[in-house]
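Data first, discussion second: the structure below is written as structure tokens.
Removed: one protein chain of the complex. Kept in place: all other protein chains.
Up next is subunit A:
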Amino acid sequence: MTSTALRSRAWKLLEMVTTPLLPSDYLDLVSPLRAGGDLRGRIEAVHPETGDAATIVIRPGRGWRGHTAGQYVRIGVDVDGVRLWRAYSVTSPTDRRDGRITITVKAIPDGKVSNHLVRKAQPGTLIQLDQATGDFVLPEARPAKVLYLTAGSGITPVMGMLRDTEFDDVVMVHSAPRPHDVIFRDELHALVADKKLRLTELHTDTDGMLDIARLGELVPDWAERETWACGPAGLLDAAEDHWAEHGVPERLHTERFRPAVVVTGDGGEVTFAATGKTVDADGATPLLDVGEEAGVLMPSGCRMGICFGCVTPLKAGAVRDLRTGAITEAGPNVLIQTCVSAAAGPCDIER
């Protein structure tokens, strides 16, 4: 018998000892970060960055497989007793010696998780963790010239890149309302002083928003640069148009944090087939919220349509994508993202 087979036999036997619970239910009591358990992390420190942003140092469980600079991680945090999942960019370099990772969170108005993490999170708290993911990453082949175009908390994935990989020629254009709102400002200025970065800092409260058409004035050779852009949808939309107009769309890599929610649709009666629950939903509420309100255990993730942690089979009916207005109809193997889909008429979801 191979050692794997032997181990699985032993585990089966252990399951008989602990039934109806699982051995892991008991192991979690003593070693929640062990290898082989559900992936979790422990918050070890919270460092304020600006008035409304903080960096959270997390010790990931033994099952953590590392990340690539620019990727994000989904974390599940208990806020007022309710487990909420969000996605945040990893801001630590990939070779951090102590194996810890950091995320940097900006508290957004009414943001349950972001405000909790920035203002209330305590060292020692356990959080749920997923493996890092996302393709907003640097390529294997090093580009000669790099441009980072960021705004607000859009700087976080780029900071992960800056800290991870040095390039010969890096320019960053970063927008924030005021100087003290610039996350990582001291570190950026230190990089500038070391001649590792050329930085244009725009303060939108006084300078106004960045006009992409005039990017050439700030970075004359922008079209030759491999560009990574992250920030509000308006900035990214404008950038995509601009790069496309100049025939270099392949040089632009973007990361969108929130969907532009279109309020539209008819709504309808939503049936959660597995639990047998039926509720009325309007055309503007994501099905994820509808299900959670009805007490259905819905898988969820970033809640903004990027992580696919919430995909669920659509068995019948149609849903509308709240970002684009596109209608998806049920069919074999049709999966929908419940966090950005609303009922477009009656529908039936496998939950």
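In this text, contacts are C-beta pairs under 8 Å (C-beta built on N, C-alpha and C of every residue); 3 or more make two chains touch, one makes a residue touch a chain; residues count from 1.
To be clear about the criterion, contacts and distances are computed from a predicted model.
Hidden chain, UniProt protein name from the list "Acyl-CoA desaturase", "Extracellular solute-binding protein", "ABC transporter permease" or "GMC family oxidoreductase": "Acyl-CoA desaturase". Residue in contact with the omitted chain (choice from A:Leu39, A:Leu84, A:Leu199 or A:Val311): A:Leu84. Shown as candidates are A:Ala5, A:Leu29, A:Ala141 or A:Ala193; the residue that touches the absent chain is A:Leu29.
Touching residues on subunit A toward the chain that is not drawn are 16-17, 19-21, 25-26, 29, 78, 80-84, 275, 292, 295, 297.
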